[in-house]
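With one protein chain removed, the remaining protein chains of the complex are shown where they sit.
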């Protein structure tokens, strides 16, 4: 049964994964700014503790569904940089042979059923994955990641109702980063988000999404209970995205202040906080962590170089995979 | 400002409207059984106090949206038997020139925006009607009727959220008759229906839908408040349908017992109860009420005879009204 | 051979596949005890239990989405959509999710599910319970679309659909549930993309889908009495479409009418007619004609509703004109 991560290796793993996400995103942003990346992409920076705290409570046979802001979930669930960068650049060695791109990145080898470009679009998929586990007598748990904005999609209430009726092993993880695109959450969500889940008889929790230990402890507990058939559960994770809605959203002052951004970055950063904790508790030294950071930066640089040099899918692939054999 | 009906004429009007609905439905059922009515239809019998209690708190410029079980709402909002029976028989003098039939009957002259054959399909329409009233500075209220089964449609949560955010003058009236088709409500609705509305910050009430005075008193109060901009509101009305899901649903014992049906018919009938009240309070005598019943029966017989003799729409109408001029 | 109804055929197909493959399950509104309002699935819950025959709330987008998730993770769901008209409610899950997942994942995820639903007017069910919406799903790459024309096809195509590794949409004709046809006791499957030449003929090809196969056959009988020999073809699946068989027939007969119960404009008949025009052009003696339902919402009134769908008489009339060369003048 899963339990909260408490030993050194587990702690370092959580730190490593958060830094890997941040590094991945910074690198992806550079690719965008230098016009090397096709299309737009949505940065997960600032929300690392959410994906990592939850995914570290999961195993490979547990599934997740992800969102348009999906790189963090993908890394946290075990994906490799190389295949991820290849995907972002539309290369054949990407997780989806370049056909999905940032908004559809999936990694079924680690149980990531994919990012989704339809807000809320994966809520049915996650709940169905949980139904399948239950029907087949497996104790796998599925986590459905989605944003505060997605709570406006009616689909969520339809599937929460069925999950509750049938006690499905699914955890709805609402990443409340305060905004959907250029609009504040309070302008688009009436009442209380957790009360909405509770009205369907679903146990709901709110947690500081910038505190990876708190997230992981809660996730581990709920995952364990879901495995035993006590699900579904709902978690609202209070968090923040550092970048714009997407990489092209540069001038943001008309919808949120620089002071607010600064406050979150400087005073609530999940990596800074956790790093301080590790050092203070003597779990790792500053040097250890610097070395780890440097290793991750080197990995990212290598993966990007690899991806940039990698081949595009050949033209014949364009009408391949429309139908499975 | 609307207030609960309290004087004799108002009381008799509520009684009359309930009997008109019951009579309409009994007549429609006969038409079906004698194979004179095309298609199927869903009887409102048993639920009369809901439609009448609410619609008697409304005026013509207030709108309602209705359901597949819509005859009761239509009568209660002021429609005439003749045009209704013509519609049910597909005749040109029907409210919709025979093009809509039972499941799409509408009567815009009295503010009935129409029945709907998509469960929950009119929730957006009702909320939009309320938005229009608010934008145009009118104090009209819109009531959205729907069944317990319709609470499973995600659309409801989407529009309740917007109604709450924008304080729209709409009242969601959930007719909980214990079943959606052949399934008990508790098998398809988790948690609490009123709590779902409350989670969006909407004031919600539950009321005995077989007590026309209770329904009317609550409706009058909420309509008055909605006119002043205090809406939206949600009402769950506990009620029962006497017939099958539709007229063809004859053998019902596999999903509900005869004893249960008998109990509701004999001990909770809204017309029997209200009639006893009227007589006990000296508002009307048995003879008055018998005369009223007889008059309504005669009206119905006349309207049916008229509708049976009426003409079908001419063939040229088949491609008329696809587009408005 | 024994004769069974289309309803029984569907029921048998599903039961056989559920016995064969434990990952197959059914979900939809009132599919269990009630066996659907059309009673097509009666008895299945008794054999397979409520774990594999699941009554859902009235949440079409929700359970369609769940079927996609279950299919992606190793099950084979059959989704029961009570009326074809409700397909509008599930388009996002069907077309943005189910249809695209295999492609978007570069072939790594598959979505083996069956959506069974229906089509057909003239039941006096009015505009929201009478539509034939096959054209919409046929337009979306990644979906296969089957249109059984009898109990025989209904069984064979359903079994193939359940074993297919892609999302398949099956449209049954609500009016045909009680129609009987010979159906072998032995197991059989009908492959997708193989048209069935129901009747051979020399003068004109009538291509019909679903219920319109019968309409075409009846038209062919009328025409036969007048000495016109019509070939009748049932494509069985419109995606994949067996254009080869259709084209060969038209090359032989030089004339064709395509009949489908969906609205005519921007509908199924346009695609089939276009392919024939493109690929048999120099063999045509007359324009390929199309007969779909009228471009109107389905009216409730019987006096109007019956005017909206193609009839054998109307098909025969057009065929006669084509064969007489009258379309030259009619068309201009």
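As written, the chains take the letters A, B and C, and residue 1 is the first residue of each chain.
Here, a residue touches a chain if its C-beta (ideal position, glycine included) is under 8 Å from a C-beta of that chain, and two chains touch if they have at least 3 such contacts.
These figures come from a predicted structure and were not determined experimentally.
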item	value
Chains shown that the absent chain touches, full complex	A, B, C
Hidden partner chain, touching residue among B:100, B:169 or B:232	B:100
Per the touch definition above, residue among A:53, A:72 or A:101 touching the missing chain	A:101
Contacting the left-out chain in the complete assembly, out of B:12, B:125 or B:279	B:125
Identified contact with the non-displayed chain, of C:55, C:92 or C:261	C:92
Chain A, residues in touch with the chain not shown (by the definition above)	38-40, 90-91, 96-104, 116-121, 149-150, 152-154, 180-183, 187-189, 254-255, 312-313, 315, 317-319, 322
Residues of chain B in contact with the chain not shown	63, 65, 94-100, 104, 106, 108, 113-114, 116, 118, 121-133, 135-136, 142, 154-155, 158-159, 161-162, 165, 320-325
Residues from chain C at the interface with the omitted partner, ascending	85-89, 91-92, 94-96, 99-100, 103-104, 126-128, 135-136, 138-142, 238-239, 262-263, 265-271, 273-274, 277-282, 284, 286-290, 294-297, 299-300, 327-328, 331-332
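Convention: only the chains that are shown with their structure count from here on.
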item	value
Most distant chain from chain B, judged by the mean position of its C-alpha atoms	A
For chain A paired with chain B, centre-to-centre distance based on mean C-alpha positions, whole Å	46
Junction residues of chain A, two or more chains touched	154-155, 158, 161, 165
Two or more partner chains touched - positions in chain C	56-57, 59, 61-62
